[in-house]
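Notes for the one structure printed next.
Partial complex: the chains shown occupy the same locations as in the complete assembly.
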Amino acid sequence: MIEKTFSKLKKKGEGALIAYVCAGDPTPDETKDIVNALIKGGADMVEIGLPFSDPIADGPVIQGAIDRSLRAGMTPDLYFKIISDLDVKVPLLVMTYYNLIFKRGVKKFVSDCKKSNICGIIVPDLPIEESKELFSNCKKHGVDLIFFIAPTTTDPRIKNTLKQASGFLYLVSRLGVTGQRDDVSSSTGTLINRLSSVKVPKAVGFGISKKEHAEQVIKSGADGVIVGSAFVNIIAKKEGNFKEQLTQLATELKEGCISGYRDR
Amino acid sequence: MKGKFGRYGGQFVPEILMPAIEELIEGYERYKADQKFTKELNFYSREFAGRPTPLYHAKRLSEAYGAKIYLKREDLVHGGAHKLNNTLGQALLAKYMGKERIIAETGAGQHGTATAMAGAMLGIKIEVYMGSKDMERQRMNVYRMELLGAKVIPVESGSKTLKDAINEALRDWVSNVEDTYYLIGSIVGPHPYPEIVRDFQSVIGKETKEQILKCEKRLPDSIVACTGGGSNSIGIFYPFIEDDVKLFAIEAGGESLKKTDKVAYHSASLCQGEEGILHGARTKILQNEYGQILESHSIAAGLDYSGVGPELSHLSEIGRINSGNICDNDALEAFYELSRKKGIIPALESSHAVSYVLKHAKELGDLIVINLSGRGDKDVEIVARLNRGDKA
């Protein structure tokens, strides 16, 4: 499903826009509308965070979303209920930390994902070394386990990762945690180049917030961009009709994904 | 399996960090076998840290409690706790590995202070993450770190205590992994930290073994240590692992062993925790039914942590060590008792181990060693405040 989406977009000559929000932020009730607003704006896939109390890979903006969500009563049970109730055409991914998966039972977690139409799982604190159990369950259920590649990742590690990679590769554009930045790191281009011969689609995340960023990244050869903090910021501020603002930002970013592809 | 203790341990960290961790594994393998490194570390241990520390036969205590009780005097280590054994080792390792900046997290401030001391001595820049709530509780240690030239960075996220300071240190490391060494203060975190910290702390147990054999001509029946992350425990236990010696890891029973959906009123992860993943390792942790980490509680800031070292989880599971816990009030009692009866003010952390022995002396055999992991100067103000009825 994920890779199919990428190849459809490729045929259309577009980069993919993957939008992240945290489920339950600001309240569980609003998640459905928020996801729809993102898709309306042009998001090709939506990554929906399942909040964990100790999100070590996230910066202050997404930590804020997680805090709001947990305070509003978000739980994994509720999460799967909300996601099951979504009625969307685009692929959905869950992003969470490994302890929530482990505690639910890896098997149950993956089957819950499957049941809720989640087709990809992103776990920032699960390097390839520790991924065996989750990976084998994902494989069984046909759910993609998304792996990360960072600027620091060595060639042997890339090789290892590629053995298990499916859906897409999550390219971390720079050292650091999630959060928007003013520019796109130069290391992004280098990383994309290092992976130029790789078949699995490559999406770049961490720090992308503007149309120009998306444009630049897609132009450099990435197949998609992942944008989180910029959306979450709008939700955090909640000024005026914030759902329209989400749609608006998605539209702009998607434009960047299209124009970037055109300029390759 | 590499980096595992039974099924515990591992490396649950962002991919960004994995190369740094591999570099650390390599660096550690290399320098721990390096004579120059070992010689230099031994020099600092002896002349800077003040090792070996005495193994002190506490006569009046022994008489009062009907067993021969020895105290391993880590309270006499420079800085006031066993923490320097580890920070000296790791800071020197960082130096040999060419790192120019060290970050650390701290709860009570003891590990931060010990890191700052090692950094000042070796001329390495130190930045320490500390929960803003802990900064309040342990002001004196904040001053100490600053005096030692370290930068203390307040952490305002989460429960604003040790767990959150570790989160923040990990975030910093993710951002600055290329020139930064993350110096973890206990046997927690991803492999190889639990192993490195254990090795550097094992000096406690090695000395204890030599000393007890010299003065008693036999091994002790029991060894008792307080357990937060578990570094002083494993430090004294490890050299006795193969021996017929009972080992007791004593956790903070806090106000009670109860918990809610968000908060545990204790820090007894070994006794009360469930298997999970926290801060890079699979271990026993305090979590709710969904896997959210609970805020922990203890009167002793250094025990106030929701996890515990994976090696201890394993050793506890296979029955090689026993776990126990002591509540705030009993620890306080032991704090007073040792101060008044022995002229030694123990750290509130260490007071948990002392209390366990005072309460269970009969079951621990004739010859007991308590690891007195630190001195209580840092706690005097807190206890004085408690006595005035203020909230800690």
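To keep things simple, chains are lettered A and B as they appear, and every chain counts its residues starting from 1.
Just so it is clear, contacts are C-beta pairs under 8 Å (C-beta built on N, C-alpha and C of every residue); 3 or more make two chains touch, one makes a residue touch a chain.
Quick caveat: nothing in here was measured; it's all calculated off a predicted structure.
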item: Overall stoichiometry - one representative per chain kind is placed in view; value: A x2, B x2
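Simple rule for what comes next: only the chains that are shown with their structure count from here on.
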item: Between subunit B and subunit A, distance of the C-alpha-averaged centres to the nearest whole Å; value: 37
item: Sites on subunit B touched by subunit A in the complex; value: 10-20, 22, 157-158, 163-164, 167, 170-171, 174-178, 274-280, 282, 285, 287, 289-293
item: Touching residues (chain side subunit A, partner subunit B) in the complex; value: 52-60, 63, 70, 75-77, 97-104, 124-130, 147-154, 157, 172, 175-177
